[in-house]
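A short worksheet on the structure shown next.
Heads up, one of the protein chains got dropped from this complex, but the rest are sitting where they should.
As written, the chains take the letters A, B and C, and residue 1 is the first residue of each chain.
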Amino acid sequence: MSEKIQVSGGTALSEEDIRSGNIFVTEDSLDCAYAWDMGVAIKRYLAELKEGRIIATECRKCKRIMLPPRLFCELCFIPCNSWRYVKDTGTINTFSICHVHWDASRIKEGEDPHLPAVIEIDGASDGMGIMHILGEVEPEKIKIGMKVKAVWKPKAKRTGSITDIKYFKPL
Amino acid sequence: MGILEKITRNVDNRYWDPGVGAFPVKNRYTAGVAGQRFFEKIKEDGNIIGTRCEACEITYVPARLYCERCFKRLEEKDWVDVGTEGIIHSFTVVHKTLEGETKEKPTLLAAIQFADGMLIHRMGECKEEEVYIGMKVTAHFKAKPKRKGGINDIDYFKPL
Amino acid sequence: MRKVAIVGAGLTKFVRRALETPKELSFEATKTALDSCGLSLDDIDCVAHGSAPDAFDGIHQKGEYLADGCGGWNKPTMRVYVGGATGVHAVVHGWHHVASGMFDICLVVCEEKMSNAMPHAQGFFLTIFDAITERALHPNLLWIFALEMNRYMERYGYTKEDMALAAVNNKRNGLLHPSSQFKDEITVEDVLNSETMAYPVSRLDVSPVSDGAAAVVLAAEPVARRLTDKPVWIEGVGWTLDTAYWATRDLYYPRYLDKAARMAYEMAGIREPDKQINIAEPYDPFDYKALHHMEGLQLSPRGKTVELLRDGHFARDGNLPMCPSGGLLGVGNPIAAAGVMKICELFWQLRGEAGERQVPGDPRLGVAQAWGDLMQVSSVVVTGI
Partner (left out) sequence: MSKRVAIVGIGCSGFRTTSTDLSYREMIFEAATKCYEDAGGIHPQSIDSFVASSEDFMEGISIADEYVPDQLGAVLKPVQSIAGDSLQGLASALMQIKTGQQSIVATSAFSKVSNLSHYEKVAAYATDPAYIRPLKEHPYFIAGLEMNRYLHESFSTREQCARVVMKNRYNALSNPRAVYGAKVTLEDVTCAEPVSEPLGQFDISGHLDGAIVILLASEEKALEMTANPVWIKGVGWATDTPNLDSRREGLGGALYAKLAADKAYEMANIKSPVNEIDFAEIDDTFSYKELQHLEALQMCGFGEAGKLLEMGCFEPGGDLPVNVSGGSLGAGYLHEANGLQKVMETALQLRGEAGKNQLAGVETGLAFAWRGIPTATGTAVVLSNRL
């Protein structure tokens, strides 16, 4: 059994090599902003969040109450136009206790960890979860299956965004 | 909706990404094995080098690690000095900035042939109407202490 | 259906920060793969290449940029893209090129230069989430892994220690791989003691950020037989994408992989994958994913994978070696290139050319898999000799 594996290239550099200026680099960033067309479904979803309500759509064929709301049922492949309010309570399907920020930098000493979770919203079909964060809870006490409720921003501070819900806290 | 029903009033239906730019991270690029040496030559010696593939009879400028036509690895002996004088292959007058705004002063850019390759760069010390395809030009380098190892170590090209 | 074989393979070293440009990395892997089967660029009909998000290399239309480094000069080149599953999928895509009868010899090349993303590649992962309904929460990539891992562990009562076993297994295997980014063996304790990033994910549960490239050469049957006396046949391919509404799926089981694997097995005529397959290269960017994917690949009963792992079933000398290459955890994770690295491993293992890493017992059938997007996509390739 002869080793015939061929490997070539992949010259490792250190950060020092680059900082010293001996290895030439160019830097750039894509300074382009994006304005996403929300469309009918998400526009209404956000508008309702601003009012302190969560809205879903129902498929007339499979009867799934879908969250986030959509204008079509991706399984039946038909348009849907039945709006359904769902509750602002739900069940934790899964969660994490996260010690790094979105850019991979570690949270500082004393700073609270982020508590992302998938929350199955009451009133939507089984398993219809959304990603959000948890609050007013000791991280060690979070359990899968725990019931939670949305904590809304004060009405004046809501902007029509998913962050109009500050977080979900244990019921 | 969607098909059944549509938004017919022109209201603000857009959601902007929070902050400036949706890709809030930088990119940093090495010049690579060949590029490192290419820029070193510009920085240290104020000269331009390429790499030659004897089999394909082509000299690449900027220099390459490999011949893209036959995939021969271009080695030590394949590095060739192509000098600082080239010929204009094409040119253009750019009137828009990278932001899409109209420039106060348009830029004269040229693709300048060196051996079988090209460098694309600004033209200087000449007027727009003087430039022509086939014109001989030479590189005007930045002062040595100001060179950092990049294409902008050449300030511009000027008529020979 | 036209038979297609892998006839050559090549890799770069996987490193944290490469001097080479993305093109140059691609060249190194491609050249090595060509040399391994004695072909020149003139012999190549087309290039099927792959690379994950443009944001890492920092180049829009990255496929075009990479084309010459992948041997695409004056040739048909096409870049395929299914997030983290791109590596294995690029081979599926190459198979499309040849099995369709349109080309006889196809280069498959994948490259990733994650060190081009500053300060850390993870920052770009913010932009994989839904622009309107999720990004405002400032999520990071670890969230989705952590959420999936937690759900998986909870469902079957697995512990963090159980998961760490996979990291230890793969990293140990990887020490023997010439492309590996690592030198040191780790223990379960090391994994458990490494800092928590996003519970239950700790630092050593995760594969590293890497630069690298990998390539294989595919050929149609008659050509393959002429080129080598040991062609490694592509017996089955499968790929599936699940809904983008990822939070509406229960994450404990990778149903996207279940379907993709069944598609590939059906094509390969495999009825009992756990008995018939000799080598598995499941996608393992995180340790739990290796186990999760073994279940999705139908190579381990749901919820019994840790037991089998503890019993040595998935060790290099076990019944069904898991990630004998070392996988992403053991070799490194230049995303798309890591997927092709897994295919390279099957190629060398099935030909008996894996040297120190060779699994015993003349393996005849192997499966490689990659996974990506929002825990959503899988591509599967079954190879045999």
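In this text, a residue touches a chain if its C-beta (ideal position, glycine included) is under 8 Å from a C-beta of that chain, and two chains touch if they have at least 3 such contacts.
Keep in mind that this is a model prediction, so the values were computed, not measured.
Considering the entire complex, the omitted chain makes contact with A, B, C. The chain that is not drawn here is touched, among residues B:73, B:89 or B:158, by B:89.
Listed by residue number, the positions of subunit C touching the unshown chain are 1-2, 21, 51-55, 58-68, 72-83, 89, 92-93, 95-97, 99-102, 124-125, 127-128, 130-131, 237-245, 255-256, 259-260, 263, 267, 372-374, 376-377.
Residues touching the missing chain, restricted to subunit B, are 2-3, 6-8, 10, 13-14, 17, 22-23, 27, 29, 31-32, 35, 39, 58, 60-62, 68, 89-100, 102, 106-107, 109-111, 116-122, 133, 150-152 (touch as defined at the top).
Mapped onto subunit A, the interface with the missing chain covers residues 26, 28, 30-42, 70-72, 74-75, 77, 79.
What we mean here is this: only the chains that are shown with their structure count from here on.
Note on chain placement: the centre of subunit B and the centre of subunit C lie 35 Å apart, centres being C-alpha means. Look at where the CA atoms of subunit A average out and do the same for subunit B: the two points lie 40 Å apart.
Note on chain placement: the centre of subunit A and the centre of subunit C lie 26 Å apart, centres being C-alpha means.
Counting partner chains per residue, subunit A shows two or more touched chains at residues 11, 13, 18, 23, 27-28, 30, 34, 36, 38, 42, 46, 103.
Counting partner chains per residue, subunit B has residues 15, 17, 22-31, 33, 35-36 touching two or more of them.
Subunit C meets subunit A in the complex at residues 9-20, 24-25, 27-29, 31-33, 35-36, 58, 60, 118-123, 125-126, 129, 131-134, 136-140, 142-143, 146-148, 150-151, 154, 178-179, 195-201, 211-213, 243, 245, 247-251, 348, 351-356, 358.
The part of subunit A that touches subunit C in the complex is made up of residues 1-15, 17-18, 23, 27-28, 30, 34, 36, 38, 42, 45-46, 66-68, 70, 74, 93-105, 114, 116-118, 127-133, 139, 144, 161-163.
Listing the residues of subunit B that touch subunit C in their complex gives 15, 17-18, 22-36, 65-66, 68-71, 73.
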